[in-house]
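Accompanying notes for the structure given below.
Note that one protein chain is taken out, while the other chains of the complex remain in position.
Let's turn to subunit A:
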Amino acid sequence: MDFRLNEEQQMLQDTVARLVRGEYSFEKRLAFSETDAGFSVDFWKQLSELGLTAVPFPEELGGFDGGGVEVQSVMTELGRGLCLEPYLQSVIFAGGLIGQAGNDSQKETWLGGIASGELQAAVALQEPQSFYNLNDVETRAEKKDGGYLLNGRKAVVIGGHCADVILVSARTSGDTRDASGISLFALKADTAGIERRVYPTIDGSKGCDLTLNNVQVSADALLGDEDDAANASHASHASRVIEYQSGRAIAALCAEAVGVMEVANELTLDYLKQRKQFGVPIGKFQVLQHRMVDMMSELEQARSMATLAASVADEEQSDERRRVLSAAKNVIGRSGQFISEQGIQSHGGIGMTWEYNFAHYAKRLIMINHQLGDDDFHLERYASLLQAG
């Protein structure tokens, strides 16, 4: 048993770490957040020039054929910098969906650009009523004029405001919460009938809600085959692809969270050593020592689960994989909230100020819990898969 990264993985992590340290100061991040894109277009370019946007893709796309551990190495470092670039949405999630569901021509159309970073993709699977359940899909796609006509609304599409292509789930059959009958479409962002409501997010990024108003697409926008609710064993069943790829995204998000928690804890520990009250550093007070120890234990629990999640991310789907990923996201949600809240409390008022970076780490940790299912959602999912004793 060996939990160390191999030489290549270590080099990968060091490369990202160096880049983030050099380019992603706290002040710069605030400025990136204010731009129309909501991230640094330059930094994205640097990631792509170093081949980092291609990490999880096969060699013929210029990639490393990287698995969960390689993705973990990248995401943890991006988390440490609170990086705003759409690595999770575009490279991991959208790239994974197209890679698994798309036919050869679709892969050729989209994946090269996504791997090189020239194309940015976003994922629109949630809806206003769906509350983390990605099978809760009301958006409809009807066959029309040899293609499809899409109508509906998609919620909280991070990066959707400036993506070139948006992957949308829509019902071609079945009822609102049926697992079957969901199909996946790749929509060019400028397709007529797509309305965006763009907003900043509370953790410094940008996103949008989409209204699809009679959006007519040709048949080749359908990723893979149309899902038929009557034929649940269909191999390309979109809801299975979505579940599998959101699992990969969960593993990546957990890795990001670990990076965020690492810095949050480092900042808090520094503060406990520096801040003096009653004539001593406040870190001399036992109640704060124990709290800091709890924060560290939470981080270590989270790190263990992120590592476990990375190890199953690219495995074949199974109940065991499902359990591990839900367990990981549940732990990350809880430990993230603990570190966020207790870190603020340990800092006092200063931990709540915009000018001090801790507050931004705290906000990101809470918002990670609102992406891809919160701790409650994954607790329920885990409980539903509980093994007999």
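Here is the rule we use: a residue touches a chain if its C-beta (ideal position, glycine included) is under 8 Å from a C-beta of that chain, and two chains touch if they have at least 3 such contacts; residues count from 1.
By definition in this document, contacts and distances are computed from a predicted model.
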Undisplayed chain, where the name is taken from the UniProt record, one of "TonB-dependent receptor plug domain-containing protein", "Unannotated protein", "aspartate carbamoyltransferase" or "Pimeloyl-CoA dehydrogenase large subunit": "Pimeloyl-CoA dehydrogenase large subunit"
Full-complex contact with the absent chain, from A:15, A:109 or A:201: A:201
Contact residue for the chain not shown (choose from A:6, A:25, A:129 or A:317): A:129
Residues of subunit A in contact with the chain not shown: 126, 128-129, 131-133, 136, 155-156, 158, 176-177, 197, 199-203, 207, 209, 276-279, 285, 287-288, 337, 341, 344-345, 348-349, 351-355, 359-360, 362-363, 366-367, 370-371, 374, 376, 379-380
